[in-house]
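Of the protein chains in this complex, all but one are displayed in their positions.
Here the chain labels run A and B in written order, and each chain numbers its own residues starting at 1.
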Amino acid sequence: MNSMTDEYVTEDGRRIGGTVMDLRNITLRFGGVVAIKDISFDIRQGEIRAIIGPNGAGKSSMLNVISGFYVPQEGEVWFKGYRRGPMKPYQVARLGIARTFQNIALFDGMSVLDNIMTGRLNRMKSGFLSQAMWWGRAEREEIEHREAVEKIIDFLEIQNIRKTPVGRLPYGLKKRVELARALAAEPQLLLLDEPMAGMNVEEKEDMSRFILDVNDEFGTTICLIEHDMGVVMDLSDRVVVMDYGRKIGDGTPDEVRNNQDVIDAYLGVAHD
Amino acid sequence: MDQLIFAGEVFLNGLMTGVMYALVALGFVLIFKASGVFNYAQGVLALFAALTLVGIQQGQIPFAHLINAAFGTSLHHFGWTVPAVLAIALTAGVMVLLAFLIEKLVLKHLVGQEPIILFMATIGLAYFLEGLGDVMWGADIKTLDVGLPQGISDAIESTTANWFGYGFFIDRLDIWATVIAAALVAALVAFSQYTKQGRAMRAVADDHQAALSVGISLRFIWVMVWSIAGFVALVAGIMWGTKSGVQFSLSLIALKALPVLMLGGFTSIPGAIVGGLIIGVGEKLFEFLIGPMVGGATENWFAYVLALLFLVFRPQGLFGERIIERV
Partner (left out) sequence: MIYREAGDFKTSYRSDGQTFPIRLDRWGYYAVLAVAFGVLPFVIDDYWANAVFVPFLIYAIAALGLNILTGYAGQVSLGTGGFMAVGAYAVYKLMTAFPDISVMIHILLAGGITAGVGVLFGLPSLRIKGFYLAVATLAAQFFLVWLFNKVPWFYNNSASGQITAPTRTVLDIAVTGPTATAPAKYLTCLVFVVALAWVARNLTRGTIGRKWMAIRDMDIAAEIIGVNPLAAKLSAFAVSSFFIGIAGALLFAVYLGAAEVGEAFGINKSFLVLFMIIIGGLGSIFGSFAGAAFLVLLPVLLKNTLVGGFGWPTDLAAHIELMVVGALIVTFLIVEPHGLARLWQLAKEKLRLWPFPH
């Protein structure tokens, strides 16, 4: 375990740093139901960390704990060296954690551009009067952030739909716009909730490429949940395996693949 | 002591008013449960039913004003009167027809829209029905009499006079209203629990898609539910109309059913009744105790403010299901 606390460089040349997010003995209950039972793991700077497990294993609950939407009854959440107390979700966002959703949660009434601009809301500082008059800081800021957003639009190759209302887009593009919105926040930690659910092979390949590129080019730390084992094993540096709210495996894809508990609980049974 | 006895009388009268509120609220709950439509027009439905009942009973010619204005005639009545029972039956028929038309012309085209859009559509419907009622039957204040007993109950007055040395004034109409409302609620509960249509109605309320997939006709259920709501509106219209005359303010009184529902929860029949009683008693007692200090007429807003405060602390109402937010 010692080696895990040191910085190292991956085979493909990415630099993995120290711990960004540290979850210690997390337990989450809904009434009498225990969704997460005494789970600990960490996420390190610059890595792609995956959480896998069968349906109902508590993966989404885990992601919601990390994003601050659920507050666990027991355990500690440490982010960038500080213990995070109970916070409102929007305060967590302002710490630099952005996410996408399993069931796309875009703002359907707004254009693609406006949706992505919402990702930068927390970076906009202009006052009310400046905005009401559209003068000074408000106008300057709008243009600055528009430039930043346009870079992400180029990066994700969605230039041609920037003025389209999001409601009219097909599913795969919506997923991409949602990723763009999360990226626009320039997060320190990016959470992806089943980024490839419901996609065909081609769309999955595109999305995998984008995830790798994001990690590679911006150095963004990523934590993702995914069903598709093949994708997870190819993408991630380290994998947490959950089953019935417990952690049954944690390590590199190869380690996890050879873990007997994991094979029994998850890989052993026939599963798509 | 005297104050206490007065308060007791106010309390009882409040209970009776509460029954009336509950009656209108019941119509809301039925429609909401079966179709997810928050029917703002329920109050106007009661007004429309009462107007139609008076019109039929007195043999008014529908649209007489319009016809007179357009053709220069001076029609007003057919010259006959219709017995109360027959008139009620005919009005019930009109309400069923109305339910059918509402389904065909409005609801059918709004399936799957957001609840707030449906809500606003029923506000439009309320305006339309109010105008229609006035154009059909005229806007003058009418008295409604279908033979329900009215006036102060002598029996109660003399009994309470013996007990407390002070006779309670309770309107016999209120007593009858309570009895009829109780019977109506019992009948509705029995209907939804024990009949095939009732089960289908509950299935639709739970899940439109699933109900469709087992072969329940949504359209039939909606027409049925709106018919029942129309019938409940008719009963409420008769009670209110007999009590205070058939006029526009009837639909405003019926608006009180909204705070009743916010207290009781939109999906609960017992909630509608308990909520109605709380609001009825609450506003009468408040007016009795606090009203004189602040200039009176607090009944105008008490129900809404109570519901507002209540909702802030318990958003799902007294009996509503707990709201769980998910991502």
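By our rule, contacts are C-beta pairs under 8 Å (C-beta built on N, C-alpha and C of every residue); 3 or more make two chains touch, one makes a residue touch a chain.
These figures come from a predicted structure and were not determined experimentally.
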item	value
For the chain not depicted, the shown chains it touches	A, B
Given A:41, A:101 or A:210, the one touching the chain that is not displayed	A:101
Residue touching the undisplayed chain, where the options are A:75, A:89 or A:253	A:89
Touching residues (missing chain, whole complex) on subunit B	38, 65-66, 69-70, 105-106, 109-110, 113, 115-117, 119-121, 123-132, 134-135, 139, 252, 255, 258-259, 261-262, 294-298, 300-301, 304-305, 307-308, 311-312, 315, 325, 327
Interface with the undisplayed chain - residues on subunit A	67, 69, 88-90, 92-94, 98-99, 101, 105-110, 114, 117-119, 121-122, 124, 126, 128, 131-134, 138-139, 141-143, 146-147, 150, 181-182, 185
